[in-house]
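Let's turn to chain A:
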Amino acid sequence: MSRIAVIGGGIIGVATAYELAKLGEEVVLFEKNYFGSGSTFRCATGIRAQFTDEANIKLMKHSVERWERLEEELGADIGFNQTGYLFLATSEEEVEAFRANIKLQNRFGVPTRLIDMDEAKEIVPILNTEPFLAGAWNPKDAKANPFKTLFAYLRRARELGADAREHTEVVGLEREGDTITAVKFRSNGKVESVKVDAVLNASNAWEPLINEMAGLRRDLVPIKAYKHQLVKTEPLERGQAEPLVCPPAWEDAYIIQDGEDGGIICGAGIEHEAKSLEDVEPTYDFLRGVLRYAVRIAPPLRYAHVVRQWAGFYAKTPDSNPAIGKLLDNFYIAAGFSGHGFMMAPAVAQAMAELISKGRSKAPLDWEWYDPYRFERGELRSSAFQIG
Partner candidate 1 sequence: MTGKKIVCRCNDVTVEDVERLIDSGVTDIEEIKRLLRVGMGPCQGRTCIPIVISILARKTGKRPEEIPLPKARVPIRPVRVEVIVGGADE
Partner candidate 2 sequence: MNEIPAYLQRGYITPEELFSIIPKPSEERLRKRPVAVPECPQEIPCAPCREICPTGAINMPTPNDLPIVDYDKCIGCSLCVQICPGLAFFMVHYVGDKARITMPHELLPVPEKGEEVVLLNRVGEPVGKGKVITVVPREKSKGDTPIIVVEVPIELAWDVRAVKVVRE
């Protein structure tokens, strides 16, 4: 049994802590704020396999399969619902692109299909069919409750012996050669140290700070925090806009009905580079901008009341694909999820835990595609499609 430190109490860190504990490892997890406080609790809850490249399609197909069994495995309600994702085309060119994507997705077993607007209206009763020509529809895409999911993982991880600490900030790593030997952390103003056999940097937007503590260059894995925002309406009866509905041509704007209270979450690809890692202030231009798209997607939304606007980070790599893999002999990274950490977590956590614990993983994760050293080598992947 090795002692493994996981840095970052978001969904990736907590899920990996669970997977490691399940493999019998001694896990200590550090979260400097409260669990989920980084990006996880700010996410739009969507889970999809509708990507446009082989690596992400395969990873997400596997992740969705993990999600399907997760409530049973964790023994808790996590609000997982396969309500689908519906992408909408506004032009013939887009319809063609959808067809090509669907073909690729179908090849790897993702059951997306092209639907007409009558069917789309049945799926989304408040949809405005008029601006759209067709939809790419995968009924297996899903959503889940980020709060319940994270705490279900956390509870099981703790039951399996993981030592998960919040309000505990990692302040230093001790390195001998290419090995990290200890983690220094501060809690209640006191700095302590723990000897470790391996360390996972799962701090997403905060990743460069942790890499620097490991003696690595901050820009080795060049992640930048981009502020993404969401606007949510008051609770509504469910069944009106269950899938995530997105016309990509409209700045990737989308709506999705919350699986818990039925409030409609409105997002868009309108992003701002964060001024700092404290800069999560929502902006007025986003509020108006996103709602103008939302009411065009679903006009009855005009009568709903907005109750909340918030911001979180997309921790983005230059190609919007995460960095997953080994950085030093016993120092690993899973970060830079570019807005996809929540949906990818079940697959990535499992693969990562196996890599750390056993040295390799048979999970369908393309290690080369996500190699954290690819930026150093100047290799960029095709940009991962970046919705919700």
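Please note the rule applied: a contact is a pair of C-beta atoms (placed from the backbone, for glycine too) under 8 Å apart; a residue touches a chain by one contact, two chains touch by 3 or more; residues count from 1.
Selection rule, in plain terms: all candidates are chains of the complex that A comes from, given by their letters.
Because the structure is a prediction, the values reported are computed rather than measured.
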For chain A, as assembled in this complex, the candidate in touch from 1 or 2: 1
Candidate 1-facing residues of chain A, complex: 34-37, 41, 147-148, 151, 166-167, 233-235, 260-261, 282, 287-288, 291-292, 294-295, 301-310
